[in-house]
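A protein chain is absent from this complex, but the other protein chains hold their places.
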Amino acid sequence: MKQPIRPYGDRKDDGVIQLSFVLPVPASEKAKEAAATVAKKLGLSHVLVACMEKAGEDYSFCVVYGRTHMQLDYAAIEVPTVVHRKHGFDELNEVIQRDVGRRIVVVGACIGTDSHTTGIDAIMNMKGFAGDYGLERYPLFRAINLGSQVEPAALVARAKAENADAVLVSKVVTQRDVHKEDARALLDIARAEGIFEKTLFLFGGPRVDHKTALELGFDAGFGPGTKPSDVANYIYYRLLERAGKAPPPQQTAHGTQDATVAGTGEKLGDTL
Amino acid sequence: MKQPIRPYGDRKDDGVIQLSFVLPVPASEKAKEAAATVAKKLGLSHVLVACMEKAGEDYSFCVVYGRTHMQLDYAAIEVPTVVHRKHGFDELNEVIQRDVGRRIVVVGACIGTDSHTTGIDAIMNMKGFAGDYGLERYPLFRAINLGSQVEPAALVARAKAENADAVLVSKVVTQRDVHKEDARALLDIARAEGIFEKTLFLFGGPRVDHKTALELGFDAGFGPGTKPSDVANYIYYRLLERAGKAPPPQQTAHGTQDATVAGTGEKLGDTL
Amino acid sequence: MAQLFVEASKIARARELAQSAAREVQAFIDRHTTVSIERTVLRLLGISGTGTRGAPLANLMVDRLREAKVLHRGAAYWLGRALRASPGKDPLHAIERVAAHPEKAPPLTAAEEVQLREEMRAESRSAIRELQSRIEQREELKRSLRVGSFEGAPWKYVIVATGNIHDDVEQARAAAQQGADVIAVIRSTAQSLLDYVPDGATTEGYGGTYATQENFRIMREALDAESRKLSRYLHLTNYSSGLCMPEIAFMAAYERLDMLLNDAMYGILFRDINMKRTFCDQYFSRRICGSAKIIINTGEDNYITTADADEAAHTVIASQLINETFAHLAGMKDEWIGFGHSFEIDPAREDTLLRELAMAMMVRELFPRSPIKYMPPTKHKEGDIFFSHAYDVMADLVAVTTRQGIQLLGMMTEAMHNPFLMDRYVALKSAGYVYRAARHLGEEISFRPDGIVARRQQEVFDKALHLLEEVARDGMMAAIGKARFGDTARTPEGGKGLEGVIERGADYFNPFLEILEGKA
Partner (left out) sequence: MAQLFVEASKIARARELAQSAAREVQAFIDRHTTVSIERTVLRLLGISGTGTRGAPLANLMVDRLREAKVLHRGAAYWLGRALRASPGKDPLHAIERVAAHPEKAPPLTAAEEVQLREEMRAESRSAIRELQSRIEQREELKRSLRVGSFEGAPWKYVIVATGNIHDDVEQARAAAQQGADVIAVIRSTAQSLLDYVPDGATTEGYGGTYATQENFRIMREALDAESRKLSRYLHLTNYSSGLCMPEIAFMAAYERLDMLLNDAMYGILFRDINMKRTFCDQYFSRRICGSAKIIINTGEDNYITTADADEAAHTVIASQLINETFAHLAGMKDEWIGFGHSFEIDPAREDTLLRELAMAMMVRELFPRSPIKYMPPTKHKEGDIFFSHAYDVMADLVAVTTRQGIQLLGMMTEAMHNPFLMDRYVALKSAGYVYRAARHLGEEISFRPDGIVARRQQEVFDKALHLLEEVARDGMMAAIGKARFGDTARTPEGGKGLEGVIERGADYFNPFLEILEGKA
């Protein structure tokens, strides 16, 4: 069944949205008109330029309200979700003991020139995140956190040396998609080193989601708010699956596709 | 010559804009995906849903960034501007004395159920606005301010009785375009009473602009920031023009077309 | 803690002056009634519903009595007479009959007169008892739930104003779920000038939703349910203002509203309602509010949306003292008088935070037992919603620091439209943060006794005192004539609704007033 929705301002289906942007022209009545034109070109009607102010000699800052006429079929939106049951801390250790029969080895790092370690630390270190213990705390995990600014090659080498079950990759800086570049480089080296097939590759960070991670060739992606226990359970289920012991878990859900908005020199289309 | 522009986020032509809106669905990963879809349907790429939060059980509040690929020819945007020289207070009184030879009579009011008088007061009362004297202060104006909540018929009747040169109409409440309704009603009565042709009709308010006013049948529209002296000069020039004494002044500039964004029950198109 | 740097003797003097000014008006009030008061009496006596073309029965009846020039005896009297004359008839017809030829109505004996009055008094007492029991339900629900975010936090007050009561409910629920403590349903622009209260559920208003008893009921029902769900009591408020002050006070009491905007002068100044009418109406409406434990909110915040907030600050204080006196004269206790004021000084100036703190503390301390209602910036709001939001945050800070009782949350889109759902969301979330972040700030800091804040309070109070001297000397009506409040001048005979003011006869009968005034 269809479930058509529109943005809601004051009443159902009024389609109201708020926009703000800067135009690279001096503040003026003409800039205000241009701001209205931008909104109209986005297909908005009932356009109100609430503000058009000088944001420097050559720029104007605009706040615009308008109504979109588009309608969205909410029923048609699909977001994959995990359906397997999540084990608690003790229980997970027990089932790993039972089903895997040994400690699971994971090697993680924040790669490239990125030194934002809080994310990977949240997953791997004892302390964990938001009251949820990190992988180091699990008796049935051997968690090796290489920290920040690790070259992809170094991470792969260590994973190979440790015969790791899973490699945990974190990237936080995303300007001009540098996180994707580094992530791709890592998988290329893993392939070259022959560990790609037999190892799980997990990608995480504030701009990462499951879909992006899959596109890049990872097994899974983990975004903001991920808890260590999510990761621990995920790895357990995938290992089971690889051992042919359980039904494959469904894809995890980590929001919408990532994208950075910072400027690039790339040519964009010039019509709409 | 063309002057193509795009919104400016971090670099020239990156096309970045910020959006916010509410979707009438509970906060969830699915709502987040829907928010991204809204942005994509507006033609944005590099969509980032920065925030998707619970704004009540059945609503989610979303902040989205994305890039529009549309381009605008800034050179093609036209905003009419006043070109006649503006007279100062004393000078204007002098030229009215010289060219009109008598006091100009204006009658003003805030019409309908609207009782926001500060706008019309700013134009008409002694005190004026932002350091600019109001019409009452001009020896060569006779300014009659009827105040708030004046029925259109009452305003027309008084204008007729006073043989007014100009009628000043203010409307501030604009929900569901009530300002336009009241304004149209006023002009209909003026036509019926036979003063429409010989009298100047000025329309003002925070959501009024010249273009809207013209569309409604007024001689001119005045929006936010209007000073009494703008109005005084405008009236003087138009009276001159009507007397065939000076070249017609160009249209005044008062921003982009007005629109209210509040909800209506009206049917909107359902595709984009 | 809010600090007050004004000498106690000056405060006492100011109160005396306000009392003397108000008492003069009260003498007038005590000699008059209005169509609206009489309609309320009829409603209290159970007259509800509408007649032809949707006109409320109470209006139709009172209009007849007024046309017949017999209203000076009181509608309750005539209702009694009519029902006695035409037993079994429906009240409207009965009244119409009496009113058609009042001179022909056979005179009652003194004993009959007494009996009639006693009967009406008895009915009135039972009506009041029913009202009280409804109020008690409201109070009981409130006692069983949490109130406000924490002890001492201002109640977060937000408005809904879609024009459609059902949309209003939807949005009120969403706001409640995000932390709102008070829902105000804003009225349609035109309503305060209507000399009747519309009937039934309504879905079309401009700039707000009609205040009707059915709309009150619908919203209160929704908020009761939501209160229970959230385990936090949700207050409901509306306007007892305009040409129907007392009627709406009654309906609100009956439908268990918690607060009402109700001011002794607002209608005069901002709606050009005749001052005699307003003075009389406010009195009876406050008698009802006092008995129904409804918090009233005065409207001094409005003065500084027309006048300059910094220059006219003293008019706020003077008016509050006058409003206080009027409320006391109507038998209200301090606990139910929510003095209104606001954060409106032009943000382009310097030290505005200090000047706002000075005012907020002064108002807080002048009325220590009253729940101050604090309004956010509106006048200097801009289309730049980000700036507007920052500006509101400062008002939130002042509100929590100075322990204002009720805070209307500022909306970042104030300069554009009635609040959207998302505007309210943004405001509630930020206010929650500010309250939490500054929870004990007020108790931590003190202001220099010789500083900007102290001097500002003294300066404002001195000017207020001066104004009160004038008002006490020349009289309230003259002061209003000189635009002393809200930069707006009004005359005693001008404005709407004067025709509805009637001098009470020697035999004026109003059983409710007797009860409410403690005379029966």
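A, B and C label the chains in the order they appear, each numbered from 1.
Assume a contact is a pair of C-beta atoms (placed from the backbone, for glycine too) under 8 Å apart; a residue touches a chain by one contact, two chains touch by 3 or more.
Computed from a predicted structure; not experimentally measured.
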Among shown chains, those touching the left-out chain: A, B, C
Absent chain, residues of subunit C that touch it: 347-354, 384, 386-387, 389-391, 393-394, 397, 412, 426, 429-430, 433-434, 436-441, 443-448, 451-453
For subunit A, residues in touch with the removed chain: 20-22, 54-59, 61, 113-115, 117-118, 147-149, 173-176, 178, 206, 260-263
Residues in subunit B touching the chain absent from view: 8-12, 16, 18, 20, 48-51, 53, 61, 63, 65
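The definition used in the following text is that only the chains that are shown with their structure count from here on.
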Whole-Å separation of chain centres (CA-atom averages), subunit A against subunit C: 52
Geometric centre distance via CA averages, subunit C-subunit B, whole Å: 34
Junction residues of subunit B, two or more chains touched: 20-22, 59, 260-263
Per-residue overlap in subunit C, given as positions that touch at least 2 other chains: 162, 167, 415-418, 420-422
